[in-house]
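A single protein chain has been removed from this complex, and every other one stays in its place.
Per-chain residue numbering starts at 1, and chain names A, B and C are given in the order in which the chains are listed.
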Amino acid sequence: MSANLSAIFYLISGILFILALRGLSSPETSRRGNYFGIAGMIIAITVTFLTVGNFGMGFIYVFVFLLIGGSIGAFIAFRIPMTAMPELVAGFHSLVGLAAVFVAISAFLRPEAFNLGTIGDIKLASLIEMSIGAAVGAITFSGSVIAFLKLQGLMSGAPITFKGQHFLNLSIGISIIVLIFLLCKTQVSNYFWLLIFISFIVGFLLIIPIGGADMPVVISMLNSYSGWAAAGIGFTLENSALIITGALVGSSGAILSYIMCKGMNRSFFNVILGGWGATDQTTSKSSKEQKPVKSGNADDAAFLMKNASSVIIVPGYGMAVAQAQHALREMVDALKKNGVKVSYAIHPVAGRMPGHMNVLLAEANVPYDEVFELEEVNNDFANCDVAYVIGANDVTNPVAKSDPQSPIYGMPVLDVEKSKSVLFVKRSLSPGYAGIDNDLFYRENTLMLFADAKKMTEEILKNLD
Amino acid sequence: MSANLSAIFYLISGILFILALRGLSSPETSRRGNYFGIAGMIIAITVTFLTVGNFGMGFIYVFVFLLIGGSIGAFIAFRIPMTAMPELVAGFHSLVGLAAVFVAISAFLRPEAFNLGTIGDIKLASLIEMSIGAAVGAITFSGSVIAFLKLQGLMSGAPITFKGQHFLNLSIGISIIVLIFLLCKTQVSNYFWLLIFISFIVGFLLIIPIGGADMPVVISMLNSYSGWAAAGIGFTLENSALIITGALVGSSGAILSYIMCKGMNRSFFNVILGGWGATDQTTSKSSKEQKPVKSGNADDAAFLMKNASSVIIVPGYGMAVAQAQHALREMVDALKKNGVKVSYAIHPVAGRMPGHMNVLLAEANVPYDEVFELEEVNNDFANCDVAYVIGANDVTNPVAKSDPQSPIYGMPVLDVEKSKSVLFVKRSLSPGYAGIDNDLFYRENTLMLFADAKKMTEEILKNLD
Amino acid sequence: MEIDPFIFRLSIFILSIFVGYYVVWSVTPSLHTPLMSVTNAISSVIVVGAIIAALASSSEKIFETANIFGFLAILLAAINIFGGFLVTQRMLQMYKKKKK
Partner (left out) sequence: MEIDPFIFRLSIFILSIFVGYYVVWSVTPSLHTPLMSVTNAISSVIVVGAIIAALASSSEKIFETANIFGFLAILLAAINIFGGFLVTQRMLQMYKKKKK
């Protein structure tokens, strides 16, 4: 295949990737968008085969590896529970990172195959692009692995901090730059291996001080990194599909991190420099428990909701933990049969990952036009009889509106307290992710339902019939 | 200047143009955006000088011509009244079109200067790009001139139609393609001149059948054309600033035409194939005038508004015609001094050009945060005492909501009839742009104020003190 | 293995259309009139071609036909550039926030 023709096809594949992301602007177009993405990938792979034009044994091996990898991927995709999406994304990221490292290594070992010069005499620009690609890839890999382990609970979610951490990171950062410089000057391969090794360690060191609950921001950030790595390698391979995709993925990760930080009312550096979240969760528990709390059972809750004319459901992280989404849908169906108007209110950072709650509700067959975002629904609480808050906490905390001292002050919250009564389904009075006590638990119009979200919802359902 | 360096600068200038348009996403950033645009232009011109590198007499002449043109442009820019924006844009478009034609002609006469080959042996791709650029430029020129004349009233706004028009256009269209083909085959220059001549005629023929009031859509469409012409010439000149700009301008014009057609509830082809608007304005007048109408004077209006607690102003085309914006602002100031809450409601196609009303209000020093778009304000009419409709008509017509037979059925309208009373300032009962009678004139809660918009507003102002 | 620059330019063109699409849709409706005048101004980068045309000299004479067309194009484009940017600036200057 001529270079011109393949360049055109790579361009087409890049454009198809743009259309894939564009499709996600609404659920109706999103499936078509995904097909665009798949088409783009098929085109890119096919064109590469035709350009290399080597249809011998190697070709068959490539196919075999594609199939093995594909089967593993497909297996994971079908088996993974929807609640494990954050882990899955982290895991997949680590693979992209490692793949980037491997490609960079091959290019370093066999530059002729990529038109980059010969061993020991690689073009300067290519060498720089390649080292950056390899370093960023390695950081993405080890960082994502740590994120994955923390999310899976295979490693303590607590931030691991030690003295001189920032100093260590800084000096390693400088040493990476020095290594790249030496590598470009001498083309000695040991510098390259050392560079990759140190980058692995950087990824590790960067992520361990960050609390488990902050992982989603980290994942998005790593996503962004992996995009820039891909773009870097795209320059090396002179491939526009990779350049376009790298820029898309890079922007996407950066924007998602920004949205999350904004929604949590924290600065990006506050997250990355670590140590928040997980530690505080335990500290602020002690002094409060004496205030009076009204607590109820499933029967009370069922009575309240059956006689309501409108109910708004506010799901949070606890719903995901308890996997309560299916039970919740059934409860809502029963309420609707009783003539109650029900809708769902989703806070932008409810759960642990952007769009987390929406996916879970969609999985439980909740139509997406019954699910509303904060701005759409926040005025409705004033006219609503019952707010059913299931496993959510921070996203309802009115302290964000009243106390300028609070760490979440200024973060937008759902005004559940404006509804006639509020039901809180959670297992205890302990705080949520932000580690702050929630004043709503002690209010007149609040009824606490202390139980696992799924069990409680199922019991309410029983009491509704 | 090396080709690489100038390519980088042209890229920067293209990016600055993107940022110029991006600035327009809010009034706060818009001024900075305009400076980006100016910077982009300065860079592009400077780089061109340095690349050509000919600093002899010619260079001085270029400067002189730039200065003469610049002075004329600056003079126009400072003298033009804000109400004449549609004409101004049309006039400027014609100049861009003609400039494109001239550049294409020069390139054809002296291809070596542009690296396109030699006379009689111009590269095929360049020849095609050049002919397309010249043809589109010529169409833009003559079309814009007609649009300008119609808007200025120097030519009848009535659509000029004759039999066989579409057939004539079609055959001319085909002859253009044939000419380009012959030109590429033989490189005979007479084909080129004929091509340009015929294109001028096409622009003329395309626009004369379109009614004067439809000109804004036509102008946007021509804007879009001029963008594609610029991009075409950008390919010829291998200049990325031109390619990027062409694509931006092309999209901009296309999107604005789309927004206008959508707002008027008409299809693009309906507009382009002509004959609407201006003709109908006279037809539907006859039968209606017998229905009873409540009409009042400035005194009544002043009394109503002084005693209102909230007033919404709905400006329309008539306000622009009467240049009533300053008087209106003064009236509103007086009302506010009386403790009345006042806001402005702008329909997306109020006036004759997108954003028309906003510019006029801004000119009269109305702060833009008192001016609301349809969706933001439409629910407020129900709680408002007086809607002061000044020179607007179609954009308030409730027939768009009720009568599926009406040509404007489905177009979003301002629900002025929901306010306690509606004041209509216009000179007669005659319909507006769409030529449809407005049922609101005959309603119980409507008071017609038959007068010129400016005079009436000034009188009300006198009566308010 | 050299790729024809035309393909790169095509890529730039197509990506710019995407950018244009998004950038224009994000323009607030109240600034649609300034949008029309500023696109007018920027589309006059065609002046770049006009300058090349005006300064191209195969012979000693400055004013050959090709050059004359170049100079005329410079004149027209300059009217547009200055007129377009200045009228936009004039309009934008008028958009003010409420004084508080």
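Rule of thumb we're sticking to: contacts are C-beta pairs under 8 Å (C-beta built on N, C-alpha and C of every residue); 3 or more make two chains touch, one makes a residue touch a chain.
Everything numeric in this text was worked out from a predicted model, so none of it was measured.
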Exercise. For the chain that does not appear here, which of the shown chains does it touch in the whole complex?
Worked result: A, B, C
Exercise. Taking the entire complex into account, which one of A:G143, A:P209 or A:P354 touches the absent chain?
Worked result: A:P354
Seminar exercise, completed: Touch with the missing chain holds, among A:G37, A:G316 or A:G391, for A:G37
Problem set entry | Which of A:I12, A:I122, A:L179 or A:L248 contacts the chain that the document leaves out | A:L248
For this session: Extract the touching residues of chain C with respect to the undisplayed chain.
Result: 2-3, 5, 8-9, 11-12, 15-16, 18-19, 22-23, 26
For this session: Could you list which residues of chain A touch the chain missing from the display?
Result: 13-14, 17-18, 20-22, 24-28, 30-31, 33-34, 37-38, 40-41, 44-45, 48-49, 52, 54, 57-59, 61-62, 65-74, 76-78, 80, 82, 85, 88-89, 92-93, 95-96, 98-100, 102-103, 105-107, 109-110, 112-114, 125, 219-220, 223, 226-227, 230-231, 233-253, 255-256, 259, 346, 348, 353-356, 358-359, 362-363, 365, 367-371, 373
For this session: Mind listing the chain B residues that contact the chain we can't see here?
Result: 3-4, 7-8, 11, 14-15, 18, 115, 238, 240, 244
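Simple rule for what comes next: only the chains that are shown with their structure count from here on.
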Exercise. Looking at which chains touch which, would you call it a line, ring, star, complete or other?
Worked result: line
Seminar exercise, completed: Greatest contact count: chains B-C
Seminar exercise, completed: For the pair chain B and chain C, the C-alpha centroid-to-centroid distance in angstrom is 17
For this session: Take the average of all CA coordinates in chain A, do the same for chain B, and state the distance between these two points in whole angstrom.
Result: 44
For this session: Any chance you could list the residues of chain C touching two or more other chains?
Result: none
Seminar exercise, completed: The positions of chain B in contact with two or more other chains are none
